[in-house]
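Quick one: the structure is below, and I'll ask about it shortly.
Left out: one protein chain. Kept in place: all the others.
The letters A and B name the chains in turn, as written, and every chain counts its residues from 1.
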Amino acid sequence: MSMVETGIPGLDELLSSNDGDGFPENTATLVYGPPKVGKSIFSYQFAYHGLDLKEPCLYITTDDGIKQLTQNMMDFGWFLQGFIDEELLYIIDSISSLSGVRVENTATYASSKINDPTDLMVKVGLGTRFVFKKSNEFRSVFDSLTTPFIFNPEPMVVRFLKTYLRRLKEAGATVLVNYTEGVASPGTERILKSIVDNVIMLDGSYITFKSSYDFMGTAKYDITDQGIVLGEGEIL
Amino acid sequence: MIVRITSGITGFDELTVPSDDLGFALGGIPENTITLLYGPVGVGKSLFCHSFTYQGLSTDEPCLYLTTDQNFSTIYHNMEDLGLSLQEYMEGNMLQVIDASNGEKMEESLTHQASSVKNPTDILVKVSRGINSISQNNPRFRGVVDSITAILESNDEMLIMRVLKSYIVRVKEAGGTAIITHTQGSADLRTEIIIKSMADNIIMVDGKTLVIESMKGLGQKKAHYEITEEGLIVGKEE
Partner (left out) sequence: MKKTHIPKLDDFLGGGIPEGSSVLFYADPGVECEAFGYQTLQSRLEEGDHGFIFTNVTEPSSILYEFEKFGWDLENEVKKGQAFFVDGSSYFIGVPVMGKYTIEDYSQIEEVVHKAITDVPDGVGVINNLSALIDYLDPGETVSIIKKWNKAARENKTVLLYLFTEWDYETDLIDEIKDSMDCLVNLSTIEERVIIGQGFMVTGATWTTPSSSMVLFNILRPGGVKIFIPKILVTGPYNAGKSSFVKNIAPNSVSVDKMALGQVPTTVAMDIGHMEHKGFVADVFGTPGQERFDLILDLLSKEAVGAFILVDSTDPPTFPRAKEMIKKCKAEAIPKVIVANKQDLPDSLTPDEIRKAMRIDQSIPIIPVSILNNEGIDEAIDALLEILYR
(Lines give C-alpha, C1' and ligand atoms only; values in the text may rest on other atoms or scores of the structure.)
Protein backbone atom coordinates (compact mmCIF):
# COMPACT_ATOMS: atom_id res chain seq x y z
CA MET A 1 0.00 0.00 0.00
CA SER A 2 1.49 3.31 -0.84
CA MET A 3 1.06 6.61 0.91
CA VAL A 4 0.12 10.11 -0.08
CA GLU A 5 1.96 13.01 1.55
CA THR A 6 -0.33 15.58 3.12
CA GLY A 7 2.29 18.29 3.23
CA ILE A 8 1.18 19.34 6.69
CA PRO A 9 4.29 19.76 8.82
CA GLY A 10 4.33 17.08 11.48
CA LEU A 11 1.41 15.08 10.17
CA ASP A 12 3.19 12.93 7.62
CA GLU A 13 5.82 12.07 10.23
CA LEU A 14 3.12 11.20 12.76
CA LEU A 15 1.44 8.91 10.27
CA SER A 16 4.60 7.27 9.04
CA SER A 17 4.73 3.55 8.76
CA ASN A 18 6.64 0.91 6.81
CA ASP A 19 4.80 1.92 3.67
CA GLY A 20 5.76 5.57 3.87
CA ASP A 21 4.63 8.89 5.28
CA GLY A 22 1.13 10.29 4.97
CA PHE A 23 -2.37 8.99 4.22
CA PRO A 24 -2.94 5.61 2.64
CA GLU A 25 -3.38 6.15 -1.08
CA ASN A 26 -6.78 5.81 -2.74
CA THR A 27 -8.75 6.19 0.48
CA ALA A 28 -11.43 8.62 1.58
CA THR A 29 -10.86 10.73 4.69
CA LEU A 30 -13.47 12.76 6.56
CA VAL A 31 -12.11 15.90 8.20
CA TYR A 32 -14.54 17.01 10.87
CA GLY A 33 -14.85 19.28 13.86
CA PRO A 34 -16.62 22.42 15.11
CA PRO A 35 -16.69 25.60 13.00
CA LYS A 36 -13.48 27.58 12.55
CA VAL A 37 -10.94 25.00 13.66
CA GLY A 38 -9.01 24.91 10.40
CA LYS A 39 -10.71 22.22 8.32
CA SER A 40 -10.69 24.28 5.13
CA ILE A 41 -7.11 25.30 5.70
CA PHE A 42 -6.29 21.60 6.04
CA SER A 43 -7.79 20.87 2.65
CA TYR A 44 -6.08 23.84 1.00
CA GLN A 45 -2.74 22.54 2.29
CA PHE A 46 -3.48 19.00 1.17
CA ALA A 47 -4.49 20.09 -2.31
CA TYR A 48 -1.63 22.54 -2.69
CA HIS A 49 1.01 20.07 -1.57
CA GLY A 50 -0.21 17.59 -4.15
CA LEU A 51 -0.10 20.25 -6.87
CA ASP A 52 3.46 21.04 -5.82
CA LEU A 53 4.29 17.37 -6.41
CA LYS A 54 2.58 17.62 -9.81
CA GLU A 55 -0.36 15.54 -8.60
CA PRO A 56 -3.53 16.89 -10.21
CA CYS A 57 -6.44 17.84 -8.00
CA LEU A 58 -10.21 17.86 -8.48
CA TYR A 59 -11.42 20.50 -6.04
CA ILE A 60 -15.12 20.82 -5.35
CA THR A 61 -15.93 24.00 -3.51
CA THR A 62 -19.39 24.51 -2.06
CA ASP A 63 -18.94 27.08 0.72
CA ASP A 64 -16.84 29.61 -1.16
CA GLY A 65 -16.84 30.54 -4.81
CA ILE A 66 -13.69 30.39 -6.90
CA LYS A 67 -12.83 34.03 -6.24
CA GLN A 68 -12.99 33.54 -2.49
CA LEU A 69 -11.19 30.21 -2.63
CA THR A 70 -8.31 31.69 -4.59
CA GLN A 71 -8.14 34.63 -2.19
CA ASN A 72 -8.27 32.41 0.91
CA MET A 73 -5.38 30.34 -0.36
CA MET A 74 -3.42 33.44 -1.34
CA ASP A 75 -3.63 34.62 2.27
CA PHE A 76 -1.34 31.69 3.11
CA GLY A 77 0.92 32.26 0.15
CA TRP A 78 -0.52 29.40 -1.89
CA PHE A 79 -0.92 30.63 -5.44
CA LEU A 80 -3.13 28.65 -7.76
CA GLN A 81 -2.83 30.41 -11.09
CA GLY A 82 0.24 28.52 -12.25
CA PHE A 83 -1.38 25.16 -11.56
CA ILE A 84 -4.58 26.29 -13.25
CA ASP A 85 -2.54 27.24 -16.31
CA GLU A 86 -0.82 23.86 -16.27
CA GLU A 87 -4.27 22.25 -16.06
CA LEU A 88 -3.36 20.39 -12.90
CA LEU A 89 -6.17 21.95 -10.87
CA TYR A 90 -9.81 21.38 -11.85
CA ILE A 91 -12.33 23.35 -9.84
CA ILE A 92 -16.05 22.67 -9.60
CA ASP A 93 -17.75 25.71 -8.08
CA SER A 94 -21.26 24.98 -6.96
CA ILE A 95 -21.91 28.17 -5.02
CA SER A 96 -21.05 31.19 -7.19
CA SER A 97 -24.22 30.66 -9.21
CA LEU A 98 -26.17 31.58 -6.08
CA SER A 99 -25.09 35.19 -6.44
CA GLY A 100 -26.55 35.29 -9.92
CA VAL A 101 -23.08 35.69 -11.36
CA ARG A 102 -22.51 33.61 -14.47
CA VAL A 103 -18.87 32.60 -14.60
CA GLU A 104 -17.59 31.26 -17.89
CA ASN A 105 -16.76 27.57 -17.76
CA THR A 106 -13.28 26.67 -18.98
CA ALA A 107 -11.38 23.47 -19.55
CA THR A 108 -10.56 23.36 -15.84
CA TYR A 109 -13.45 25.22 -14.23
CA ALA A 110 -17.07 24.19 -14.10
CA SER A 111 -19.90 25.80 -12.22
CA SER A 112 -22.86 23.95 -10.82
CA LYS A 113 -25.85 24.63 -8.60
CA ILE A 114 -25.82 23.90 -4.90
CA ASN A 115 -29.37 22.54 -4.82
CA ASP A 116 -29.02 20.29 -7.88
CA PRO A 117 -26.95 17.23 -6.96
CA THR A 118 -27.73 15.66 -10.34
CA ASP A 119 -25.97 18.50 -12.11
CA LEU A 120 -23.13 18.47 -9.61
CA MET A 121 -22.58 14.78 -10.24
CA VAL A 122 -22.49 15.36 -14.00
CA LYS A 123 -19.76 17.96 -13.47
CA VAL A 124 -17.93 15.60 -11.11
CA GLY A 125 -18.00 12.92 -13.81
CA LEU A 126 -16.53 15.28 -16.40
CA GLY A 127 -13.95 16.63 -13.97
CA THR A 128 -12.89 13.16 -12.85
CA ARG A 129 -12.37 12.08 -16.43
CA PHE A 130 -10.30 15.18 -17.19
CA VAL A 131 -8.06 14.77 -14.16
CA PHE A 132 -7.75 11.01 -14.65
CA LYS A 133 -6.39 11.57 -18.14
CA LYS A 134 -3.62 13.71 -16.62
CA SER A 135 -2.64 11.13 -14.04
CA ASN A 136 -4.24 8.17 -12.38
CA GLU A 137 -2.79 9.27 -9.08
CA PHE A 138 -4.64 12.37 -8.13
CA ARG A 139 -6.34 14.06 -5.21
CA SER A 140 -9.87 15.24 -4.71
CA VAL A 141 -11.24 17.58 -2.09
CA PHE A 142 -14.90 18.18 -1.20
CA ASP A 143 -14.98 21.45 0.72
CA SER A 144 -17.39 21.17 2.49
CA LEU A 145 -20.62 19.36 3.27
CA THR A 146 -22.07 22.34 5.15
CA THR A 147 -23.63 24.24 2.27
CA PRO A 148 -25.01 21.09 0.60
CA PHE A 149 -26.72 20.24 3.90
CA ILE A 150 -28.24 23.71 4.00
CA PHE A 151 -29.71 23.41 0.52
CA ASN A 152 -30.63 19.73 0.25
CA PRO A 153 -32.38 17.09 2.36
CA GLU A 154 -29.87 15.10 4.42
CA PRO A 155 -30.51 11.72 2.73
CA MET A 156 -29.84 13.30 -0.67
CA VAL A 157 -26.49 14.67 0.47
CA VAL A 158 -25.55 11.24 1.81
CA ARG A 159 -26.53 9.55 -1.45
CA PHE A 160 -24.52 12.08 -3.39
CA LEU A 161 -21.52 11.60 -1.19
CA LYS A 162 -21.61 7.82 -1.54
CA THR A 163 -21.64 8.11 -5.32
CA TYR A 164 -18.90 10.76 -5.29
CA LEU A 165 -16.62 8.63 -3.11
CA ARG A 166 -17.26 5.54 -5.20
CA ARG A 167 -16.52 7.35 -8.46
CA LEU A 168 -13.39 9.06 -7.22
CA LYS A 169 -11.91 5.99 -5.58
CA GLU A 170 -12.65 3.94 -8.69
CA ALA A 171 -10.60 6.46 -10.65
CA GLY A 172 -7.68 6.16 -8.24
CA ALA A 173 -8.03 9.36 -6.24
CA THR A 174 -7.18 10.03 -2.62
CA VAL A 175 -10.16 11.94 -1.28
CA LEU A 176 -10.69 14.47 1.48
CA VAL A 177 -14.18 15.52 2.62
CA ASN A 178 -14.84 18.35 5.07
CA TYR A 179 -17.71 18.31 7.52
CA THR A 180 -18.69 20.67 10.35
CA GLU A 181 -19.95 18.77 13.35
CA GLY A 182 -23.52 19.58 14.23
CA VAL A 183 -24.67 20.63 10.78
CA ALA A 184 -26.40 17.30 10.16
CA SER A 185 -28.33 15.05 12.51
CA PRO A 186 -26.43 12.53 14.70
CA GLY A 187 -27.74 9.64 12.60
CA THR A 188 -26.42 11.18 9.41
CA GLU A 189 -23.10 11.94 11.10
CA ARG A 190 -22.73 8.30 11.97
CA ILE A 191 -23.37 7.37 8.35
CA LEU A 192 -20.78 9.90 7.15
CA LYS A 193 -18.13 8.38 9.39
CA SER A 194 -19.03 4.90 8.23
CA ILE A 195 -18.67 5.52 4.51
CA VAL A 196 -15.13 6.87 4.68
CA ASP A 197 -11.90 5.00 5.34
CA ASN A 198 -10.19 7.43 7.67
CA VAL A 199 -11.32 10.17 9.98
CA ILE A 200 -9.45 13.29 11.07
CA MET A 201 -10.81 15.23 13.99
CA LEU A 202 -9.82 18.83 14.64
CA ASP A 203 -11.03 20.46 17.83
CA GLY A 204 -9.11 23.71 17.89
CA SER A 205 -6.19 22.34 19.88
CA TYR A 206 -5.71 18.72 18.94
CA ILE A 207 -5.75 16.85 15.68
CA THR A 208 -6.60 13.14 15.82
CA PHE A 209 -6.26 10.72 12.94
CA LYS A 210 -8.03 7.39 12.90
CA SER A 211 -7.74 4.98 10.01
CA SER A 212 -10.03 2.13 9.09
CA TYR A 213 -7.46 -0.40 10.24
CA ASP A 214 -7.43 1.09 13.72
CA PHE A 215 -4.26 3.12 13.44
CA MET A 216 -4.63 6.17 15.61
CA GLY A 217 -2.46 9.19 16.21
CA THR A 218 -2.97 12.53 17.89
CA ALA A 219 -1.04 15.77 18.19
CA LYS A 220 -1.33 19.38 19.18
CA TYR A 221 -1.69 21.79 16.27
CA ASP A 222 -1.67 25.47 15.49
CA ILE A 223 -2.93 27.60 12.65
CA THR A 224 -0.09 29.83 11.54
CA ASP A 225 0.21 32.16 8.59
CA GLN A 226 1.82 29.23 6.78
CA GLY A 227 -1.14 26.98 7.47
CA ILE A 228 -1.56 24.18 9.96
CA VAL A 229 1.50 23.03 11.85
CA LEU A 230 1.60 20.07 14.22
CA GLY A 231 3.42 19.95 17.52
CA GLU A 232 4.44 16.91 19.51
CA GLY A 233 2.31 13.94 18.69
CA GLU A 234 1.78 10.38 19.79
CA ILE A 235 0.48 7.14 18.37
CA LEU A 236 -2.32 5.56 20.31
CA MET B 1 -1.01 39.63 3.58
CA ILE B 2 -4.45 40.12 5.02
CA VAL B 3 -5.90 43.55 4.38
CA ARG B 4 -7.93 45.00 7.23
CA ILE B 5 -10.37 47.87 7.35
CA THR B 6 -10.65 50.24 10.30
CA SER B 7 -13.52 49.20 12.51
CA GLY B 8 -14.49 52.56 13.98
CA ILE B 9 -14.70 51.06 17.47
CA THR B 10 -12.26 52.61 19.90
CA GLY B 11 -9.60 50.14 20.94
CA PHE B 12 -10.72 47.38 18.60
CA ASP B 13 -8.14 47.98 15.91
CA GLU B 14 -5.37 48.00 18.51
CA LEU B 15 -6.63 44.70 19.86
CA THR B 16 -6.59 43.12 16.44
CA VAL B 17 -3.08 44.00 15.37
CA PRO B 18 -1.52 40.69 14.37
CA SER B 19 1.76 39.81 16.03
CA ASP B 20 3.77 40.83 13.05
CA ASP B 21 7.52 41.11 13.32
CA LEU B 22 7.69 43.94 10.84
CA GLY B 23 5.35 46.10 12.84
CA PHE B 24 3.64 47.32 9.70
CA ALA B 25 0.40 45.45 10.11
CA LEU B 26 -2.68 47.38 11.08
CA GLY B 27 -5.60 46.02 13.00
CA GLY B 28 -9.28 46.13 12.19
CA ILE B 29 -11.71 43.84 10.45
CA PRO B 30 -10.27 41.70 7.62
CA GLU B 31 -11.56 43.05 4.33
CA ASN B 32 -14.13 41.13 2.33
CA THR B 33 -15.12 38.91 5.24
CA ILE B 34 -18.28 38.22 7.22
CA THR B 35 -18.13 38.81 10.96
CA LEU B 36 -20.63 37.25 13.33
CA LEU B 37 -21.16 39.42 16.39
CA TYR B 38 -23.18 37.54 18.98
CA GLY B 39 -24.17 37.80 22.59
CA PRO B 40 -27.14 38.47 24.87
CA VAL B 41 -29.57 41.33 24.41
CA GLY B 42 -28.45 44.86 25.27
CA VAL B 43 -24.68 44.36 25.33
CA GLY B 44 -23.84 46.86 22.60
CA LYS B 45 -24.03 44.85 19.38
CA SER B 46 -26.03 47.55 17.62
CA LEU B 47 -23.66 50.24 18.87
CA PHE B 48 -20.80 48.25 17.36
CA CYS B 49 -22.64 48.28 14.05
CA HIS B 50 -23.33 52.01 14.27
CA SER B 51 -19.65 52.81 14.74
CA PHE B 52 -18.64 50.39 12.00
CA THR B 53 -21.05 52.00 9.59
CA TYR B 54 -20.04 55.54 10.42
CA GLN B 55 -16.35 54.71 10.09
CA GLY B 56 -17.02 53.48 6.57
CA LEU B 57 -19.17 56.43 5.55
CA SER B 58 -16.65 58.93 6.84
CA THR B 59 -13.92 57.28 4.74
CA ASP B 60 -16.03 57.12 1.57
CA GLU B 61 -17.09 53.52 1.96
CA PRO B 62 -20.81 53.16 1.36
CA CYS B 63 -22.90 51.02 3.67
CA LEU B 64 -25.87 48.74 3.17
CA TYR B 65 -27.71 48.61 6.49
CA LEU B 66 -30.41 46.03 7.17
CA THR B 67 -32.16 46.67 10.46
CA THR B 68 -34.78 44.38 11.99
CA ASP B 69 -35.25 45.54 15.57
CA GLN B 70 -34.68 49.28 15.62
CA ASN B 71 -36.35 51.38 12.99
CA PHE B 72 -34.14 53.75 11.08
CA SER B 73 -35.36 56.80 12.93
CA THR B 74 -34.16 55.27 16.21
CA ILE B 75 -30.81 54.45 14.67
CA TYR B 76 -30.45 57.95 13.30
CA HIS B 77 -31.13 59.51 16.68
CA ASN B 78 -28.97 57.06 18.61
CA MET B 79 -26.10 57.80 16.31
CA GLU B 80 -26.66 61.57 16.65
CA ASP B 81 -26.34 61.09 20.41
CA LEU B 82 -23.03 59.33 19.92
CA GLY B 83 -21.76 62.20 17.84
CA LEU B 84 -21.98 60.20 14.65
CA SER B 85 -24.24 62.27 12.47
CA LEU B 86 -25.81 60.68 9.43
CA GLN B 87 -27.16 64.02 8.25
CA GLU B 88 -24.89 64.42 5.26
CA TYR B 89 -25.46 60.84 4.16
CA MET B 90 -29.24 61.07 3.93
CA GLU B 91 -29.02 62.30 0.37
CA GLY B 92 -26.94 60.48 -2.21
CA ASN B 93 -26.42 56.77 -2.17
CA MET B 94 -23.63 56.23 0.32
CA LEU B 95 -26.08 54.89 2.88
CA GLN B 96 -28.65 52.34 1.75
CA VAL B 97 -31.11 51.30 4.41
CA ILE B 98 -33.54 48.41 4.46
CA ASP B 99 -35.83 48.83 7.42
CA ALA B 100 -37.50 45.53 8.25
CA SER B 101 -38.47 46.56 11.77
CA ASN B 102 -41.95 46.89 13.22
CA GLY B 103 -41.60 50.56 13.98
CA GLU B 104 -42.65 53.58 12.01
CA LYS B 105 -40.93 53.65 8.67
CA MET B 106 -39.26 56.54 6.95
CA GLU B 107 -40.43 57.85 3.64
CA GLU B 108 -39.31 55.40 0.99
CA SER B 109 -36.77 56.32 -1.62
CA LEU B 110 -34.27 54.54 -3.79
CA THR B 111 -31.90 54.32 -0.85
CA HIS B 112 -34.33 53.90 2.02
CA GLN B 113 -36.59 50.91 1.64
CA ALA B 114 -39.05 49.20 3.93
CA SER B 115 -39.47 45.48 4.31
CA SER B 116 -40.56 42.94 6.88
CA VAL B 117 -38.86 40.14 8.79
CA LYS B 118 -41.84 38.00 7.84
CA ASN B 119 -40.88 38.30 4.17
CA PRO B 120 -37.32 37.09 3.74
CA THR B 121 -37.63 36.87 -0.03
CA ASP B 122 -38.47 40.56 -0.15
CA ILE B 123 -35.51 41.34 2.11
CA LEU B 124 -33.19 39.36 -0.14
CA VAL B 125 -34.47 41.06 -3.27
CA LYS B 126 -33.98 44.54 -1.78
CA VAL B 127 -30.61 43.66 -0.33
CA SER B 128 -29.44 42.28 -3.67
CA ARG B 129 -30.56 45.37 -5.47
CA GLY B 130 -28.80 47.46 -2.86
CA ILE B 131 -25.57 45.52 -3.26
CA ASN B 132 -25.75 45.83 -7.04
CA SER B 133 -26.27 49.57 -6.95
CA ILE B 134 -23.64 50.23 -4.26
CA SER B 135 -20.98 48.06 -5.78
CA GLN B 136 -21.34 49.51 -9.25
CA ASN B 137 -19.25 52.53 -8.39
CA ASN B 138 -17.45 51.32 -5.32
CA PRO B 139 -14.87 48.56 -5.10
CA ARG B 140 -15.54 48.16 -1.40
CA PHE B 141 -18.48 48.69 0.90
CA ARG B 142 -19.74 47.74 4.33
CA GLY B 143 -22.79 45.71 5.19
CA VAL B 144 -24.72 45.34 8.40
CA VAL B 145 -27.41 42.81 9.30
CA ASP B 146 -28.72 43.79 12.72
CA SER B 147 -29.98 41.25 13.50
CA ILE B 148 -30.43 37.86 11.92
CA THR B 149 -32.22 36.73 15.09
CA ALA B 150 -35.42 38.59 14.34
CA ILE B 151 -35.60 37.04 10.89
CA LEU B 152 -34.97 33.55 12.28
CA GLU B 153 -37.77 33.94 14.76
CA SER B 154 -40.36 34.67 12.10
CA ASN B 155 -39.48 31.99 9.57
CA ASP B 156 -38.34 28.44 8.95
CA GLU B 157 -34.73 28.51 10.13
CA MET B 158 -33.27 26.54 7.24
CA LEU B 159 -34.94 28.88 4.76
CA ILE B 160 -33.21 31.77 6.52
CA MET B 161 -29.91 29.94 6.40
CA ARG B 162 -30.29 29.72 2.63
CA VAL B 163 -31.20 33.38 2.41
CA LEU B 164 -28.26 34.26 4.64
CA LYS B 165 -25.92 32.23 2.47
CA SER B 166 -27.23 34.06 -0.61
CA TYR B 167 -26.57 37.37 1.15
CA ILE B 168 -23.05 36.32 2.12
CA VAL B 169 -22.19 35.10 -1.37
CA ARG B 170 -23.43 38.35 -2.91
CA VAL B 171 -21.61 40.58 -0.42
CA LYS B 172 -18.34 38.75 -0.91
CA GLU B 173 -18.67 38.63 -4.66
CA ALA B 174 -19.16 42.40 -4.69
CA GLY B 175 -16.17 43.13 -2.46
CA GLY B 176 -18.07 44.01 0.71
CA THR B 177 -17.27 43.49 4.40
CA ALA B 178 -20.26 42.70 6.59
CA ILE B 179 -21.24 42.30 10.22
CA ILE B 180 -24.13 40.08 11.23
CA THR B 181 -25.47 40.30 14.76
CA HIS B 182 -27.24 37.52 16.61
CA THR B 183 -28.66 36.86 20.04
CA GLN B 184 -27.10 33.58 21.07
CA GLY B 185 -29.35 30.79 22.24
CA SER B 186 -32.44 32.04 20.47
CA ALA B 187 -32.27 29.57 17.59
CA ASP B 188 -31.72 25.87 17.09
CA LEU B 189 -28.24 24.63 18.00
CA ARG B 190 -27.85 23.37 14.46
CA THR B 191 -28.71 26.79 13.05
CA GLU B 192 -26.19 28.50 15.30
CA ILE B 193 -23.46 26.09 14.23
CA ILE B 194 -24.33 26.82 10.61
CA ILE B 195 -24.16 30.58 11.13
CA LYS B 196 -20.77 30.25 12.80
CA SER B 197 -19.65 28.05 9.95
CA MET B 198 -20.72 30.60 7.33
CA ALA B 199 -18.96 33.51 9.04
CA ASP B 200 -15.25 34.18 8.65
CA ASN B 201 -14.79 35.91 11.99
CA ILE B 202 -16.64 35.35 15.25
CA ILE B 203 -16.84 37.92 18.05
CA MET B 204 -18.67 37.34 21.31
CA VAL B 205 -19.75 40.17 23.59
CA ASP B 206 -21.45 39.70 26.93
CA GLY B 207 -21.63 43.17 28.44
CA LYS B 208 -18.18 43.11 30.03
CA THR B 209 -15.84 41.09 27.85
CA LEU B 210 -15.27 41.04 24.14
CA VAL B 211 -13.85 37.76 22.89
CA ILE B 212 -12.56 37.33 19.37
CA GLU B 213 -13.20 33.59 19.07
CA SER B 214 -11.97 33.41 15.53
CA MET B 215 -10.57 35.91 13.08
CA LYS B 216 -8.72 35.58 9.85
CA GLY B 217 -5.01 35.90 10.46
CA LEU B 218 -5.37 36.27 14.21
CA GLY B 219 -5.49 33.97 17.17
CA GLN B 220 -8.07 34.27 19.93
CA LYS B 221 -8.17 37.61 21.72
CA LYS B 222 -9.98 38.84 24.81
CA ALA B 223 -10.50 42.28 26.27
CA HIS B 224 -12.76 44.20 28.62
CA TYR B 225 -15.06 46.73 27.04
CA GLU B 226 -17.45 49.44 28.15
CA ILE B 227 -20.50 51.11 26.74
CA THR B 228 -20.02 54.84 27.05
CA GLU B 229 -21.70 57.97 25.72
CA GLU B 230 -19.35 57.80 22.75
CA GLY B 231 -20.07 54.22 21.99
CA LEU B 232 -18.09 51.08 22.78
CA ILE B 233 -14.61 51.37 24.12
CA VAL B 234 -12.47 48.25 24.00
CA GLY B 235 -9.66 47.97 26.48
CA LYS B 236 -6.26 46.31 26.28
CA GLU B 237 -5.84 42.66 25.54
CA GLU B 238 -6.03 40.37 28.54
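Here is the rule we go by: contacts are C-beta pairs under 8 Å (C-beta built on N, C-alpha and C of every residue); 3 or more make two chains touch, one makes a residue touch a chain.
As the structure is a prediction and not an experimental result, all values here were calculated from the model.
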item	value
Sole contact to the chain not displayed, among A:S16, A:T70 or A:T163	A:T163
Residue in contact with the excluded chain [from B:R162, B:H182 or B:K196]	B:R162
Hidden-chain contact residue, picked from the options B:G11, B:G56 or B:P120	B:P120
Of A:T118, A:S135, A:S185 or A:S212, the one touching the omitted chain in the full complex	A:T118
Footprint left on subunit A by the chain that the document does not show	113, 115-119, 121-122, 124-126, 128-129, 132, 136, 151-153, 155-156, 159-160, 162-163, 167, 170-172
Positions on subunit B contacted by the hidden chain, ascending	120-121, 124-125, 159-160, 162-163, 166
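Assume only the chains that are shown with their structure count from here on.
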item	value
Separation of mean Cα positions, subunit B and subunit A [Å, integer]	31
Touch list for subunit B against partner subunit A, complex	1-2, 32, 128, 158, 161-162, 165-166, 169-170, 172-173, 189-190, 193-194, 196-199, 202, 213-214, 216-217, 219
Residues of subunit A defined as touching subunit B within the complex	34-36, 63-65, 67-68, 71, 75, 95-96, 98-101, 146-147, 150-151, 180-183, 223, 225
